[in-house]
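Read the structure below first, then the notes.
Heads up, one of the protein chains got dropped from this complex, but the rest are sitting where they should.
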């Protein structure tokens, strides 16, 4: 497998290059996080600081069948957070140019 | 193994464990194992009205797999040390 122009040979390289950077994490249960990445492991367990969580709550009361209803957004901040890897769907580093 | 070590350094600190069923328990971290099962003492349930059955409970064992988050005391986490240890573990993984 020839490394691409970005020097990434396996998916975890992408995460390693994001250490001490702010990352975006998409989680199960309509949750998203941004935070500064300080640690991860092979299960995708993460430790983030200055984390902000966004929870999307779809309100079924106002929802019609075609649309998605009104989406309420709840946000909260956490200073230092361990995230269990089994809830992680996607991790995106800050765009490198 | 890295995350396990981090939790071990945080024993006797107060942490808040948020479970996948939205129950949040704060307590003093007494022990942790390789599965990240957690034992907490002096626990407080954050939303007691929603979980009245937890009021009498003073300590508990939490199976690692039901954990969503653990809020850690930031002043007891050395982020530089974490990043170095993570890079070292990633390098070891690559060698295998």
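We call the chains A and B, going by the order they appear; numbering starts again at 1 in every chain.
Rule of thumb we're sticking to: a residue touches a chain if its C-beta (ideal position, glycine included) is under 8 Å from a C-beta of that chain, and two chains touch if they have at least 3 such contacts.
One rule holds in what follows: contacts and distances are computed from a predicted model.
Q: UniProt names the one chain left off this complex as which of "U6 snRNA-associated Sm-like protein LSm6", "Ras-related protein Rab-7a", "Plastid-encoded RNA polymerase subunit alpha" or "Exosome complex component RRP45"?
A: Record says "U6 snRNA-associated Sm-like protein LSm6".
Q: Where does the absent chain touch, in terms of which shown chains it meets?
A: The undisplayed chain, in the complete complex, is in contact with A.
Q: When the complex is taken as a whole, what residues of chain A touch the one chain not shown?
A: Residue positions of chain A that touch the missing chain: 1, 4, 6, 8-15, 24, 44, 85-86, 88-96.
Assume only the chains that are shown with their structure count from here on.
Q: If you average the CA atoms of chain A and of chain B, how far apart do the two points sit, in angstrom?
A: 19
Q: Okay, in this complex, where on chain A does chain B touch?
A: It is residues 12, 16, 19-20, 29, 36, 38-42, 45, 47, 49, 78-84, 86-87 of chain A that touch chain B.
Q: If we count contacts the way the header does, which residues on chain B are in touch with chain A in the complex?
A: 1-3, 6-7, 20, 36, 64-65, 67-74, 77, 79, 82-83, 85-87, 89-90, 93
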